[in-house]
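The complex appears here minus one protein chain, its other protein chains still in place.
So, chain A:
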Amino acid sequence: MLVISCIKQVPDTTQVKIDPVTNTLVREGIPFIVNPYDTHALEEGLNLKDRYGLRSVAISMGPPNTEATLRKACALGVDEAILLSDRAFGGADTLSTSNVLSAAIEKLGAEESVGIVFCGKQTIDGDTAQVGPGIATRLGYTQLTLVDRIEFLDLKRNVIRVRRKLEGRHEIVEAPLPVVITVVRELNRPRYPTVPMRLAAQETEVKVWDNSVLKLDVETVGLKGSPTWVSKIFSPERDKGEIIGDGVGDPEGTANLLIDKLLSKDLLAV
């Protein structure tokens, strides 16, 4: 059975600036990283591989340099890494991205049954959180979003039980396989690659599937298959924050105020 992790290469957004004149992202010289949520999607795929002996596969759609990201996945221990890359896939929005990813998952499923597809909750560049649910919809898999714990995986009954992290509460959900799970950071702690694995990864083959392999209708992929387009990007004016309490006169009370404030904004977990 396969566990597939979808990972996306994103610019290190802490280093991205918006060009004030052209209102576009200045991506020049910005290093790429694996979308932080996707490192958790990858880790959980590897966990299930370690615990249940599933075969773990990492897939990513992107330009050829995305290979670097997939090599990182190899260094962490995935059994197979596949890059979905074709000029025709370029300029994709979330709809066409999920079309391509779904086609790849379907193709993998034709060889070996797919149990779980892991996606990050969202990316730090596109930020839509739509691709995971999009894949589930297109493939007819059950979608389990915002998962922060896998309660169990029962391979005899082919069910999985997970915990979803929602605002102020948790939800335990059980679903039949196959499922698409989008993950939050609390799910796990990503592992660190060992040097032998890194070195081996430098020599592993990263498969590249273009549209001659996926055979999708070019009208459904890339720019052509994308009904959404960006009309403008700009930096919002930042609101000035407020000053609460009196840190000098009453440090303890002020600290309490601050903690309450952070809790109310869901920035701190109890």
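Note that in this section contacts are C-beta pairs under 8 Å (C-beta built on N, C-alpha and C of every residue); 3 or more make two chains touch, one makes a residue touch a chain; residues count from 1.
The rule is simple: contacts and distances are computed from a predicted model.
Chemist: Report the protein name recorded by UniProt for the chain absent from the figure; options are "Acetolactate synthase small subunit", "Phosphate ABC transporter ATP-binding protein", "Electron transfer flavoprotein" or "dihydrouracil dehydrogenase (NAD(+))".
Modeler: Per the UniProt record, the undisplayed chain of the complex is "Electron transfer flavoprotein".
Chemist: Which of A:Ile18, A:Ile172, A:Leu199 or A:Val218 touches the chain that is not shown?
Modeler: Of the candidates A:Ile18, A:Ile172, A:Leu199 or A:Val218, A:Leu199 is in touch with the missing chain.
Chemist: Write down which of A:Arg51, A:Arg157, A:Arg189 or A:Lys224 is the residue touching the left-out chain.
Modeler: A:Arg189
Chemist: For chain A, which residues lie in contact with the unshown chain of the complex?
Modeler: Residues in contact with the chain left out: 12, 14-15, 31, 33, 189-196, 198-200, 203.
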